[in-house]
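Before anything else, here's the structure in question.
With one protein chain withheld, the remaining protein chains of the complex are depicted in position.
On to chain A.
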Amino acid sequence: MKNIDAYTHVRGESIYLDDIPLIQGTLFGASFGSPMAHGTIVNLDLSEAAAMPGVVRIFTYKDITGENQIGGIVPDEPLLSDQEVHFCGMPVAFVVAESIDAARAAVKKIKATIEPLRVITDPREAQALGELIIPPRTFQLGNTNEAWSQCKHIFEGRADTNGQEHLYIETQGAYAVPQEYQAIKIYSSTQGPTAVQRAVSRVTGLPMHQVEVEVNRLGGGFGGKEDQANTWAALCALAAHLLKRPVKYSLHRMEDMAMTGKRHPYSADFRIGLNEELKIVAYEVTFYQNAGAAADLSPAVMERTLFHCTNSYFIPNVKATAYSCRTHLPPNTAFRGFGGPQGMFMIESAIAKAAETLGIEASVIQERNLLQTGDEFPYGQKAQSEAPECWHKATELYHLTDLRKETTVFNAANKWYKKGLACMPVCFGISFTKTLMNQARSLVHVYTDGSVGITTGAVEMGQGVNTKILQVAAKVFSIQPDKIKIHTTNTFKIANTSPSAASATADLNGKATLLACTAIANRLKKMVAEELSVAEDAITLQDEFVWVNGQKTDRDWKSLVMAGHIKRIGLSEHAHYATPEIHFDATKEKGHPFAYHVYGTAILGVTVDCIRGTYTVDTVKVVHDFGSSMNTAVDLGQIEGGIVQGIGWMTMEEVVYDKEGRLRSNALSTYKVPDIYSVPKEIAIDFLQTPHDNLAIFRSKAVGEPPLMYGIGAYFALRNAVRAFNNKGYFPFDAPMTPEKVLMALYATQQEGIIQPHEETSKHLAVDK
C-alpha cells in the first residue's frame, strides 16, 4: 500500500502550515534574534521599529503573562531573553505587524546594545570550565582497569563529528487563533503537539485544557521539530492572547537556520584494547557533547550516545562517560538517531584506528566482535541479536571478498582514482529511553455509514505513520482502506502525547489503535454471536463481511455497524497502550530500556578523485532486519532516505560557526545537503525477515532512525580510499569528510597539517576559528 498522502502530495493539494487559509484580521510575526552569541543587553531600542508602518506591537519578556520559560527537561531556556543573550539568534523581541514584510522590515530597525561576554563554542573548553548542562554520566560493564592487562593491542585516539542541519524543506512555524473564554488554538508544524501545548500553557499562564494544538502534517521534521517548534508557537500564542487577533509566523529559511539547534557535534577520546584473537576486551570512551546554550533535549541525546557506544559489538569491559557541555551555540536538539550515530562513529573510529595500525581490514575486527544473542549491553539488557545473521548474509549476498579484490585491482591499475570499501553494522534500540514516554492513545470512531475516523498522537511528517495506522484498522476491521480516515493530531482529542520520535511512533500509536479497533470489533462480534447463539470466537470479520464458523454470511460491514448502533453498542473507543517489559534505573545505569533492537549491515563503496579531492559514493548494499515489514514501500523509502541523510552528515553537510558563535553556513547556498547527482549510484536493500516474536506492531520493526547510521560507513570507505593513495599521511577521525578534508588527507604528511599555517588557517570542527 502506498503512502495515503501521496495522491494529494503529487497534486500540490496537501495542506501545510503556510497553506492554511487565513482568518480575517490575521497578523504576522517576526522575531529579532540576538546578533551576539553571549552578552548582556544594556539597551534595547524598539522606538524606530515600533514606528514603522504596519507594526502593531513589539513583545519582549516583559509582556509574558505566564512564565518566561520553555525548557523541557531542564528549565534553563527563556522564551525571550530577559537580560543575557546566550546564542546568536536567541529571540529577544517579537514584532507583530499587519503584513509579513512589515514585520520583517521592523525587525531590522531594532537596535540592541549588548556588552559582550566570553563566547565558548568548543565543548572541551566548556567542560574544562565546568559548564555542564547536567552532571556527567557513566555506563560501565565489567572492569576496564583490570582488563587492559589482558590486551595484546591497545590504541588510543580522538574522534570528532560535526553537527547537522535538519533542513526540513518546510521551515518552522505556527499560527495562533484566539478562541472564546481566553482559549487559544494553535496550528503548529511540530512533532510534539503536547510539548507545544505545555510551552504555550507555561508562557501564557493558561491551563492546558485551554490550549488546543492541531497538526495536520509536517514538511519534514527529522527531530528538528520535536522540541524546537515550541518557541514559535509560544511567541504567536502570547501575541494572539494579548492582542486578541490571530497571529502567524512562518520562518524565513535564514531565520530558521540561524535560530534553531542542530544535531550535536561531539568530540571524544577513546581507548580500545584487543587480545591476540582480535576480540575487543576493553573499551573506554569519554564523550564531549556540544549541547549549545540550553538543555533542550541534550540530556536525552547524551543518554542515547551512551546506550549505543558499543554499536553492534559485544565488549565485556566498557567504561563510557559523557559530558553535556554548555556552549554559546543555538541549543542543539534531536536529529534522527538522537545521539546514537555519534556513539557509533566513535567505536567505529576506534576499530578503524586499531585496524589501520595493525594493517588489517576493519571488517576482521568488526566481524569477530558482533553481538550474539544473550550478550549483555553495557546498560544491562541482554541482546536478542540479529547482528551475525545480517553481517553474514550481507557479506555473502553481496560478495564482499570479490568486492575487495575488485577494489585492490582497481587501485593498483589507477593512479589518480582510488576506491574504498567499508562495512557498517548497526544496532539500534527501539523505545524512548525515558520509560514514561512509551505510552500512546488512539481514538477510533466507527460511523453508522461504516466509515472510520481515527485520531492518535502520531504526527505525519512523511515517514508514513498514518499509513501504517490505517493499515492496522483496515486489518482488524477487514475493510477497504478508503473507508478509513486518519484525522489531524490534536491535543483536545488525544492528550498527553509523546512526540513523534524515537522511531517508535508507529509501534506505540499502532498498538493503541489495534487495541481500540479490537475492542470495537469484539463488541460487534459479541453482538452477532449472541444473536446467532454461537461462540464469540466463531465470528470473524473478513473482506467487509461477517463470517460465522468460516462461512461468509450476507451481513456486510455497513449493516453490521448499523445493527450495532441500533443495539446501542459503543462504536467508539479510546485505547491506551504502554510498552510492556521495559524499565531503566538511572541511579545504577542498568535496566531493560528497549522493547527490541533493530540490526543490519551495510557495505559501502566509494571512488575518490585524487587530483581534485572529490568523490562519489558508488554503492550501498544493505541487509536490514525488518522483523516482518507491514509496508515495504514505506519502509524502503525510510531506508533509502535515511542512508542518504546519513551519508550527507558524513560527507558534504558541514555546519560552520565562526569563533564569535555566528553561523556561517546559514543558507542553502553555504550548507549543502545531497542533491540527486550526489546520491549513491546504487542502493540495494535486502529485507531480512527475522523470525523472533517482538513488541513491534504486527512484528514490523521500527525503521525511522536505524538506516541513517549506515551512512557512517561512507566516512570509513572514503578513509580507506584516501589511504590507498597515501598510507603514510596523518589525518584525524574528523567527520564530515568534505572534499576539503579528502584533498587535505590525500596530500597529508606524517605530521599534522601540510602547508605552513597562514593567518587565516582554520579548522572546521563545528567552529571555524
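In the analysis below, a contact is a pair of C-beta atoms (placed from the backbone, for glycine too) under 8 Å apart; a residue touches a chain by one contact, two chains touch by 3 or more; residues count from 1.
The criterion applied here is as follows: contacts and distances are computed from a predicted model.
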{"item": "Identity of the absent chain, which is to be given by its UniProt protein name, from \"Response regulator\", \"Cytochrome C oxidase subunit IV\", \"ABC transporter permease subunit\" or \"(2Fe-2S)-binding protein\"", "value": "\"(2Fe-2S)-binding protein\""}
{"item": "Listed residues A:His86, A:Arg137, A:Arg217 or A:Lys525, member touching the removed chain", "value": "A:Arg217"}
{"item": "Contact partner of the left-out chain, one of A:Cys88, A:Ala105, A:Ala159 or A:Met259", "value": "A:Ala105"}
{"item": "Options A:Leu370, A:Ala383 or A:Met652, residue touching the unrepresented chain", "value": "A:Met652"}
{"item": "Absent-chain interface as seen on chain A, which is shown", "value": "2-3, 5-16, 18-19, 21, 101, 104-105, 166-171, 217-222, 250, 252-254, 461-464, 611-614, 633-634, 636-637, 640-645, 652, 654, 656, 664-665, 667-679, 683, 738-740, 743-744, 747, 754-755, 757-758, 760-764, 768"}
